[in-house]
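My questions all concern the structure below.
Removed from the display is one protein chain of the complex; every other protein chain stays in position.
Coming up: chain A.
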Amino acid sequence: MSLLLIVLLPLLGSLVPLMGSNERRNACATMTAVAPTIALGIALAYMGQVLDGDIPRAAVSWIPALGLELAMRLDGLSLLFVLLILGIGLLIILYTRFYLADGDDMPRFYAFLMLFMTSMLGIVMADNLLLLWVFWELTSLSSFLLIGYWYRQSEARKGARMALTVTGAGGLALLAGLLLIGQIVGSYDMQVVLDSRELIQQDPRYLPALLLVLLGAFTKSAQVPFQFWLPHAMAAPTPVSAFLHSATMVKAGVFLLARMHPALAGSEAWLYLVGLTGLVTLLYGAYFALLKHDLKGILAFSTVSHLGIITLLFGLDSRLAVVAGLFHIVNHACFKAALFMTAGIVDHECGTRDIRKLKGLWRFMPLTTTMAVLAGAAMAGVPLFNGFLSKEMMLAESLQTPLLGGLSWLIPALATVGSLLSVAYSLRLVRNVFFDGPARDLPRTPHEPPRLMLAPVMLLTVICVVVGLLPALTMTALLEAAASAALAGDSPELHLAIWHGVNPALLMSLTALLGGLLLYLQRRHVFAFQRQFRPRDARLLFEMGIQLGVRIAQRAIDSLENGSLQRYMLWLVIAVLCVAGSALTQTSGLQGPLENQPLDGLLIAGAIIAMFAGLATAIMHRRRLISLLMLSIVGLMTSLAFARFSAPDLALTQLAVEVVNMILLMLALFFLPQKTPQESGAPRILRDVLLAAGFGGIVASLNYAVLTRPLESISDFYLENSVPGGGGHNVVNVILVDFRGFDTLGEITVLCIAAIGIYKLLNRLRLFMPSSDADGRPWALDHHPAILGTVAQTILPLALLVSFFIFLRGHNAPGGGFIAGLITAAALLLLYIARGVDWTQQRAPIQFQPIAVAGVGVATLTGVGSFVFGQPFLTSAYGHFHIPLIGDIELATAILFDLGVYLTVVGSTLMMLANLGKMTTRHRPSKNKEQA
């Protein structure tokens, strides 16, 4: 369980800074550091176990049906990355405290940073392919937030968008690849997948899966041709660059290569794709790093180049090369984070990052200069520094590779060229900025930064030197553990040492060092050569592509979506006609095996009335009042049909809804035009009639086809269990409040939301109120007829009694909360209509919003109540009670739930109608509650 905490703590930790404030920066930074520190402690506590070859795992079931579980593992590879992420992450937190300017929102920065840290930890510890992908996408999202932290700058927004687009698209490819692998293996469990190398590589789907996974890894790790997003992500604050582009985000891609190495590596396709991509990236990045003038730009391209080295190492088909790759991941993370932070300090102190303006800073900041020199030496691969060791391993392994067959000498040769370039740009970076004569015309006079800001840089530099001097002592155990995970077995024996005697690799290193020095001195020729090319801005190309996509999409939308409901309906109906029509032609005849039941006169009369009223509603639609009256006839006939065919609950509900619905539509019609003008031409009418006839034909055929075929219902369960299980005889009501109570809870919530929506829509609504009807006749002067008023008042208590009765008996006889609620609402509405809103509000100043909300609350609480008895949500209980005088009655907790339904229906219905009714008076709902 504590394994899960390594990921969960930083996740919770992302909330911590949000509680802090921008003014108390020290407190904010300290509190933020707590969670990762504890997580690091937990990871260190597991360290001994992991180094002994054990793999601690922890899992919580999440979506078992999809094979997705919250499973974490901590093997050597994960441990290596967890230490990097948390260790460098903590240093970044410290550095950020001094880096951010007063105007920057510190809590927001830390929250994003912790979110990002969580997602990185999730990637490296995931023990399930799908889970790994979820965290992978989370890094894309959280890095988008971090890169776009200064969201007021166009550069930052564009850089963030580009990074998200490229890595997000790669993430989708990765998902497809992982799904393919999961299908081949039949499991998403990491261990099962890693053990299925033979199975995966012999499957014909191996190649597409490999391509897709590599696409994900290469976009994330900025390999050519996807490298262009990384330099533009430099618009981020420097701590972000130091974290994302040294130790974490871009390392996720190479981590994936290492993680999937046991399952995917070893084939020809892997070697060529990974090896050659790495080689090209290595050269491309190194060359452009030499040409850039922006400090962070140099570092960005150098990162691209070093990621190329690591990728190349994973593609060399040698076990030792994989170890070298892992080693270089650590080394690069250390010196690159240090250099990024140094670049941030220089920028902070001098106000510029342009290498052409910076000069001779060593006079002002000797300590920073020392750090930069040491870290730069590590980056260049100077002996006695950690970068030298892994680079030499890389050169040694490149000599052994079988890649390219007879041309295999190309690989070590080009690798040496790459190293040579990296020596040259490291020299340029360090010498031009910190030495090269006295400084002139700096925007600001630099000083040493605060000690605590420099501390992270110092720590990382010390690590570079110590690892460089004592490699075997510091790194062997960790690397062996990591390598045994990446190689699915025992790690090759490691002999990390500074001196291996004079061998080809050493000679290549020396060539690179001397050649790099020479190239640096003659660099003006390179610059002159490069000037012959027209510079291509990747961002412009990218933006053009995006804009083109947007334009095409916009045009497509404009041509389809013109705001006409009629057109949308048209397409929808045509789709229905095509799909349902073609499906119906596949069935074996319209008439099923069942015979028609006999007809009787009442049925025929009812059906004819319903059909004529339906047709009349449509035909007379331009005279709205008549159309509405016809509609109410259909409603009544529907209710009768329910009563005829053994559905008393439905009949009652339909009848009550019909009353409320008619009041609503009449009220609405009062504010709307009374007549619809003739607008559609004959062709349009013909088209709509044909469509409607086709639709009606399909509905009727489908209905008839179903009705004449035998029915296999799942309802026997409900019929059998209603009394013993639900304690009610009315099965419909028991289904509503017990078996499917959760659905009902959802439905009354929707009802309540609709009512609240209406309440808000009516807020400050100014409506035109006609003073006469459509034919110019004035409204009656007697607004509230006395007879109606008296009747309504008399009926009210009676109706309330009836609704109470119907509510109580609902569980055992037709009735229940829905119907009782509607009856109560109808009775109250009658009073509103008869006596007017003023009169009613004075006598019964009831707010309906709280009633509706309380209804949903009661229903929910009833459900929650079953937790108290250790039962699942909404389990009902019932029992028989003997009450003197009344006798034996049966009570179920479901009646409480039904009470919630009742309250919601009453509250919502009156919230809708009473508020609409108020529009006819001076009591219009407004921000200040009605003051009647």
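Here, a contact is a pair of C-beta atoms (placed from the backbone, for glycine too) under 8 Å apart; a residue touches a chain by one contact, two chains touch by 3 or more; residues count from 1.
Going forward, contacts and distances are computed from a predicted model.
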| message | I want to check something: the complex is missing a chain, and I'd like its UniProt protein name from "Multicomponent K+:H+ antiporter subunit C", "Trypsin-like peptidase domain-containing protein", "ABC transporter permease" or "Phosphoribosyltransferase". | response | "Multicomponent K+:H+ antiporter subunit C"
| remark: Among A:657, A:799 or A:859, contact with the omitted chain is made only by A:657
| query | In the complete assembly, which of A:62, A:150, A:364 or A:671 touches the absent chain? | reply | A:671
| request: Pick out which of A:104, A:137, A:195 or A:747 touches the chain that's been left out of the picture. | output: A:747
| Interface residues of chain A (partner: the chain not displayed) | 562-567, 569-570, 573, 594, 596-599, 603-604, 607, 610-611, 614-615, 617-618, 621, 624, 627-628, 631, 634-635, 638, 641-642, 644-650, 653-654, 657, 660-661, 664-665, 668-669, 671-677, 679-680, 688-689, 691-693, 695-697, 699-704, 706-708, 711, 713-715, 718-719, 722-723, 729-732, 735-736, 740, 743-744, 747, 750-751, 754-755, 757-758, 761-762, 765-768, 770, 774, 812-814, 818, 822, 905, 908, 912, 916
